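Here you go, one structure.
All protein chains of the complex are present and in place, except for one that has been dropped.
Labels for the chains are A, B, C, D, E, F and G, by order of writing; each one numbers its residues from 1.
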Amino acid sequence: MSGPRELLLQGNEAVVEAALAVGCNFYAGYPITPSTEVAEGMAAKLPALGGTFIQMEDEIASLGACLGASLAGAKVLTATSGPGFSLKQELIGYACIAEIPVVIVNVMRAGPSTGLPTSPAQGDVMQARWGTHGDHPIIVLTAASVREAFDLTVKAFNLAEKYRNPVILLLDEVVGHMREKVRLPAAEAVERIERIRPSMPPEWFAPYEETNTGVPPMAAFGDGYRHHVTGLTHDRMGFPTQKKTEILEGTDRLFKKITRGFREICLTEGHGLEDADAAIIAYGSVARSAREAMEVLRSQGKKVGLLKLQTLWPFPRAALEKFVGRVKSVLVCEMNRGQIYREVLRVARGRCEVRKLNRVDGELITPGEIAKAMRELV
Amino acid sequence: MSGPRELLLQGNEAVVEAALAVGCNFYAGYPITPSTEVAEGMAAKLPALGGTFIQMEDEIASLGACLGASLAGAKVLTATSGPGFSLKQELIGYACIAEIPVVIVNVMRAGPSTGLPTSPAQGDVMQARWGTHGDHPIIVLTAASVREAFDLTVKAFNLAEKYRNPVILLLDEVVGHMREKVRLPAAEAVERIERIRPSMPPEWFAPYEETNTGVPPMAAFGDGYRHHVTGLTHDRMGFPTQKKTEILEGTDRLFKKITRGFREICLTEGHGLEDADAAIIAYGSVARSAREAMEVLRSQGKKVGLLKLQTLWPFPRAALEKFVGRVKSVLVCEMNRGQIYREVLRVARGRCEVRKLNRVDGELITPGEIAKAMRELV
Amino acid sequence: MAAPVPNREIIHQYLRHAKKFPHIWCPGCGNGVVLGCLLRAIHQMGWTKDEVMMASGIGCSSRAPVYVDFNTLHTAHGRALTFATGVKLAKPKLNTVVVMGDGDALGIGGNHFIHACRRNIDITAVVVNNFIYGMTGGQQSPTTPQGARATTALWGALEQPFDIAQLAAAAGATFVARTTTYHVRELEGLLVKAFAHQGFSVVEVIAACPTCYGRRNKLGDAVGMMRWQKDVAVSVEKAQGMTAEELGGKIVTGVIASREAPEYVTEYAKLCARARELEQAAARQPAPPKPSPERTDMAANEPR
Amino acid sequence: MAAPVPNREIIHQYLRHAKKFPHIWCPGCGNGVVLGCLLRAIHQMGWTKDEVMMASGIGCSSRAPVYVDFNTLHTAHGRALTFATGVKLAKPKLNTVVVMGDGDALGIGGNHFIHACRRNIDITAVVVNNFIYGMTGGQQSPTTPQGARATTALWGALEQPFDIAQLAAAAGATFVARTTTYHVRELEGLLVKAFAHQGFSVVEVIAACPTCYGRRNKLGDAVGMMRWQKDVAVSVEKAQGMTAEELGGKIVTGVIASREAPEYVTEYAKLCARARELEQAAARQPAPPKPSPERTDMAANEPR
Amino acid sequence: MKSEIRLAGSGGQGVITAAVILAEAAGLHEGRYATQTQSYGPEARGGASKAEVVISDQPIHYPKAQKLDVLLAMTQEACDRYFHDLKMEGTLIVDADLVPNLPTSAALAVPITRLVKEGLGRELFANIAALGVVAGATGVVGMEALTAAVLARVPPGTEAANKKALELGFTAGQSAQADHATEAELADE
Amino acid sequence: MKSEIRLAGSGGQGVITAAVILAEAAGLHEGRYATQTQSYGPEARGGASKAEVVISDQPIHYPKAQKLDVLLAMTQEACDRYFHDLKMEGTLIVDADLVPNLPTSAALAVPITRLVKEGLGRELFANIAALGVVAGATGVVGMEALTAAVLARVPPGTEAANKKALELGFTAGQSAQADHATEAELADE
Amino acid sequence: MAARAAGKGGKKAPGQPGENPLTFYPAWCKKCGICIAFCPKSVLEAGPGGQPFGARPEACIRCHLCELRCPDFAISVADAPKEEAR
Partner (left out) sequence: MAARAAGKGGKKAPGQPGENPLTFYPAWCKKCGICIAFCPKSVLEAGPGGQPFGARPEACIRCHLCELRCPDFAISVADAPKEEAR
């Protein structure tokens, strides 16, 4: 794991490589197609590295164990797919309110329910934002290639640790299972951000205090900073409160810490947007088809651009603002019935035409389909 | 339970009265504040009526038992609050894909996580739409008064049975726990819609066939129409399929059946919108404050209208279309950080100014707060 | 013993043979054997097909219902018993059989399993124990023996496996039996006993998963794994005379526990009758005062 | 027996006394008694406060951690053992104690409970069994005795209650004990034994909930309920000489099960060592071929 | 006419039951509109307890009490905490023995608990007596309706005692109000 | 240059392993871009199996094969099902014994399974031989890279047999292509 | 239907004494070898591709074990005609 390596890897395998490269030392999970390779990879590799792999009794227990381990100082990962992701929702909220870093990979298959377990979809995008009860802050990334699965896994860990928040990485089954030739960076070249540990004497430690980033330092259980962690709304000491001012102070901070980080959290990749008459918005494997469609159209003289989303939530509105007022139309391509489409509509506020192109039969949208739809728009 | 009755009832108790009035004969649940009175009421009343009350081991099991009972022909109800609602998400998707009528009441408390268990909130609105994985159709109603809790519980059952879909009734803790003088209709006056049973000979029965309403007749287990029910994407006979055409046919129908019913599903109540310069949009207990604010403002000569949402999902866009192009501004008032606000933005498409007024400290927004905010808008 | 119903008849009477066969299971998979025994036992019970509801969770074993011409219900992973509980309560006349894998019943579904045992509801749970998560390709299950290998236990499982039958009995199941797919006749007989039992009955069937378990654990192919079942099985009667050491690595087969206890659906029906009587009695008297709303004071703690 | 540590010392050494007291529990609630015994037992162990991690779920009993000056973790309803498992694995030096109610541990959390037993991980689970859902105001719990009343069982509970201790033992817990809050000295002693035990230990404590259980079930107030505990308790030793009928309605106290078995965290550490050795050995030889991707062919079934 | 009433005390004093009865009296027995709400405080079991009733001849939108017409305080804490929510012309009623420090001379201090203890031998009916005081002192609800509402809710066998408590309170409330009125008149001079 | 290749057969034939090796050969040993995908059909275990490889000198966007340059069909079903996805000028390679009905006279029918059985005594290496045929007949990948990729992945002790299978296939593929070229020439006349 | 079709493809045995009591449904058989391995009388053998057939049908005691243990419903054993029973 020292120098850069060239490998043929699945997206799921790249998640494993990245997690280990960024220092993940704890995995708890429960098998489910099409994510199981992540668990199997971690099971094969963690023990020799002295990290912990544990298969728990279900997805809820898996996330519970991850949260416990994170509180005890570990860098933690779990992976699942739709049904398991639904089960994890309650504890995702716990991680949000108690500000526990954790990376959750959801390799999306077609739902609802058991659905089409081996077919790709992007149907869990809105769920990733809104799946748990109550207002909560969340970061959701999504990758379009094996290398991006690697990079965004690294990013997911770094954001989770930096913002003390759960970060969800959505892969679709295509990216999770496809093998791609990929060059992985040398271990030293992988950025590693660690949560900030308290440096004050334990008596001064306030586990949920306001700081200039909004993110309080995080002590590990057993490191001398005895404190209380709860899923109840709590004060800056971590104890339950029902005082209006304390409630607001605590929950506002949860959102502000993310808002302050928008710039580094909201990742997108633009192609040919500068002079575009019409733009495609896509993410995950669909962005690959979109890219190919764009190149075909450009080669035919159509001024088409592509915005590839790598961050889905918080919704990277700033990236859209740059062109929605300028292009004639936008086509949002997704393997669902139009989820990010709604966000684009909201952000566009009538400034351009917004159309959608969707496929929900368990197949990747093809470049041809996108090119055809775009031809009607430019 | 014969003639009309006048009672002082909690919202939660009204749900019980309504469920029994509309013929609910099965309840499975797990206690959780602030919804427990629903379970306790059903536990007290169902046995003497020959219906089944069962307390299950958790919220997942509760919904599982409801779905089983519904498949066996019962009219079923479960109630919960945030944490339990999160746990139910996986099986809500099952109910959607297998088209099983069920009414799920979520009496909202402040989240995320354990949050503020006894304080009101409206933080589960987006979750109610998007909480389970994969695209799925859903109907979500919400009540602002005890009488409305009664009426919309009746409606929820009728829609669930008619559309073979889970229907979620969101109450906030204020409405769930407040007592109000209420006149309940006579038993005969309560509309009762029953699922359509198959009438063809069993050999001809196709449990998921296309019909002119989009809703196939539903046979109960044990009634001679042996068939297969699964959470996998299935063909019209109910058997798993991976054929693209069958996948599309089946899942499209799930959405179309709801779309076709928009008119009767999307319930709203307008007050003074005809001549309004600015409108308030609110729902649940907040709509009460909004109504009071509106009357105060009207009495001061401000032309303010109110759109009270009773249906949240599908989002009652038609009701908004009537005035968003005409009013200067809209204020969306919610006990969350702005959830329906996003929908209003999306629908408005820049045609009027959209503002939000939110409270997330576990207290009901007051008429005074709304009036103050509106004064800036008219 | 009477000659068993031949497959010819079973196929035509009970299988959804026209469309669904050959079935999805691998060559030599134990699930087919269990399904055959289930159908023969149901046939013995004389139940009509309309009277049978067969439910399952998710897993290879849980594919069984799709193949049979009953009221069939393929639920979510681990949740079969909860659905079945609802079906049974809503329609007590349905003979309710639930087929689950070891992972489905005891992994994600463990809580529903022990609660169904405790509830003693008249359902028969058939747990097809192949010691592995078959459908997802061979991960450790709650019954994987200590030291056995799985894709998530490359160096051997560390945990103690559940003894499903013992756990069921301790949780309150009133009929518990175990055998293997080698012992087809015993299996059929135990299923008949379980079906006839009033209350929650559990039949654990040791079954081969040659694809995901056998090969990795050097138990050979389908034939080898069935031979292993033959070798390790010890009847309850014989086991009684054996020491703990002698029983190491053995699998005890037969009726593990059987007792009479009030059955849930029956008890619930009695409760309804009682509630109605009380209500009628009350109707003859002046209305009792309403419960005090004060209870809510007392429950005014926050975290729930 | 040595004189117990007086409350004066306990309060100052272990309680978050400055802000959190008087505690939230009702007059006469058993939870306070359990907390006192827990603290005395921890004191006996000589653990420093930094070395103790106390977790809980949601319920009245689960409020315990907020009151004590350890590393404390108030999780979600039913999930305490899953969090604790993560903590313990990530930091094995932490002495991990989990306090749960009967509903928390055996209702919603039953699956985590039996799996923790099976896993034999070095955690002590203290189940405060008050036979009821206290915090939500008195609904039936998985230990509510048959016939006892609750707000969701107005005519008496129908299900068999779990015998927590028996279930724990059947699921694989290697130390299981039970007593009541009346038996404070025995409780302290059993907790010390459980803490000292290597592996998963369970201590079930019968405790009073006068508010939601006692009154409704005619067991009286706090005093009456404690008297009842005194009356129904029978020591394990004494119980051995009693018939099943004689034991009806009794509660057996003492050490119910105790055996040695490999502990999970220790075994996992060994596995890591083995994996590293194998890897180093492999590094000395040419790289082994990668696993065949063909596995995915085989796992090509749909529903998972 | 709209009246906003808050009843506040500590957990065991039965203020929520009282509020429910008050709402039933006005809503069901006088045919007016009534809402009743209560809040779950952060306090321990047996801690503070608060319930509100809004009574009106018109449909009630905002269901909570904002500016109080009547505040009944059964503990000093409740009195201190909620007194500032009272309207200028609102009525403050306190249990004279439990609320030693009055925030205003306009307060009607009635020894409610002592009254029932002396009159009935038990403190148990103090909440009912308090309702009587409210009715007697303010007239937000009539005695007939209140009596009917009390009798419909109390456990069988306790009707007489409850009725007595109610009447004790009513009389005390009336005379407290009369005294106060007199005082006010005197002050006017 | 971009080649889209589909390998299809039934579960036990190892087409997915073959596809992975092919992608590794092109991607890792020839330094080109390569993606490999497979689809999970509705079929039973041991049923149909399909894998695709795209090889290109440019980064690959859409990762699946659309119009095939090469189709290797190891069963009749696979041949019938996927033949229409072949480009006009694409190459169809089939196992001559397992695919009796050829959809085109341009098909290269090589008795792959028989070859290895006869040459190596076991059918086990048919997938490796098939790769050899693909390389020999189409040149989408070079033999050197392919050999290296095969040897890097096969279990120790089987290197020689695998290499032999690969070479058997390569030779057969070359000559099949040569024969076909000749035929084509003749047709030209 | 499929079963019947399978039956057609199989080798029918009329069920007469001494005659071959075994019917195979090759379309369903997955060639696992269980029937062959555990026949108490070694009646069965593997044919081409592993498909079992009754090599020594006369030795068959109609114990049905092959039928009961076949995971694929791919064998049916005919009982001896009534008059012969016992």
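Keep this in mind: a contact is a pair of C-beta atoms (placed from the backbone, for glycine too) under 8 Å apart; a residue touches a chain by one contact, two chains touch by 3 or more.
Treat the numbers as computed from the prediction; the structure is a model and nothing was measured.
J.: Given that one chain is not shown, what are the shown chains it touches?
T.: Within the full complex, the chain not displayed touches D.
J.: Just one of D:226, D:255 or D:275 touches the chain that is missing; which is it?
T.: Hidden-chain contact among the options goes to D:226.
J.: Taking the full complex into account, find the residue in D:3, D:244 or D:281 that is in contact with the omitted chain.
T.: Only one of D:3, D:244 or D:281 touches the chain omitted from view, namely D:3.
J.: Name every residue on chain D in touch with the hidden partner chain.
T.: For chain D, the residues touching the absent chain are 3-4, 6-8, 10-12, 15, 17-19, 21-23, 25-33, 36-37, 40, 181-182, 184-185, 188, 210, 221-223, 226-227.
Rule of thumb we're sticking to: only the chains that are shown with their structure count from here on.
J.: On a C-alpha centroid basis, what's the spacing between chain A and chain C, in Å?
T.: Going by mean C-alpha positions, chain A sits 38 Å from chain C.
J.: With chain centres taken as the means of their Cα atoms, state the distance from chain C to chain F in Å.
T.: Each chain reduced to its C-alpha mean, chain C and chain F end up 46 Å apart.
J.: Counting only residues that touch at least two other chains, what does the list for chain C look like?
T.: 19, 22-27, 58, 74, 76-77, 108, 110-111, 115, 136-137, 142, 151, 155, 211, 268, 271, 274-275, 293, 296, 298-304
J.: Residues of chain G that contact two or more other chains, please.
T.: 30, in rising order.
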